[in-house]
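Okay, so here's the structure we're looking at.
A single protein chain has been omitted from the complex, and every remaining protein chain is retained in its original position.
The block that comes next holds subunit A.
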Amino acid sequence: MTTNDMEPPDGAEMLAMLDNDRTRLAMRTRRPSWYAPAYGVLVAALNLLYWVLGMSFNGLYAFGLAPTAFYGCALAALVLLTMAVAAMLAGARRATGIGIWAKTRFLPGSPGRRRQRRATAQAIASLVLVQYGSAAVDFALGYMTVSWIWPVAVAVVGAAMSAMLLRHFDRQDLRLAEQG
C-alpha cells in the first residue's frame, strides 16, 4: 500500500489505533505501588545521612564515635543508598517491563509533548527542592547539634512530601497520557 491507496479515514484510523495503544500502555506501565513509599524511605535515609555529616563537619563526638568515624559511616551509608536506588530502579523495570528513562509517551507532532515536557520539568524541580532542601536543613541541624528530634522530624516530613509528590506526578503523567 502507498499514500495514493489511502483515504483520510484510513490515516485517521491508524493514528487513533496508535493513540489507543499508547494510552493502554500508559495504564499498564504505572510505577508499582511500593515505588513512592520506597522513594520516601530513601529520602529519609539521605536526610539522616546529611544530619550525621553536619555533626562530623562540626568536629563533634556523638554516639561515642569520633568525627572521622562519622565520615566512614557516611560513606558506607552513601554506598548502601546508591545500591538501594539501583535496586529500586531495577525492580520497577522488572515489574513494568519497560525502560526507566525513555518515556516519550506521545506520538510525533502531538500537542501533549509540550505539556509533558513542562510537567516533567516541574516534577524534577519540586522533587529536587524537597529532598535536597530537607537534606540541607538536616545538615544545618547536625552542624548546630540540636536535639535529635528535629532532624528526625525533618527527615520524616521530607520523606512524606517526596513520596506524595512522586505519586501526584505519576497521576498527572497518566492524565496527560490519556488526554494525548
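Throughout what follows, a contact is a pair of C-beta atoms (placed from the backbone, for glycine too) under 8 Å apart; a residue touches a chain by one contact, two chains touch by 3 or more; residues count from 1.
Please note the rule applied: contacts and distances are computed from a predicted model.
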Hidden chain of the complex, named as in its UniProt record, picked from "Sarcosine oxidase subunit alpha", "Transcriptional regulator", "FAD:protein FMN transferase" or "Ca-activated chloride channel family protein": "Transcriptional regulator"
Missing-chain contact, candidates A:L15, A:A66 or A:M164, resolves to A:L15
Residue positions on subunit A contacting the omitted chain are 1-4, 6-8, 10-12, 14-15, 17-18, 21-22, 24-25, 28-29, 94, 96-99, 102-109
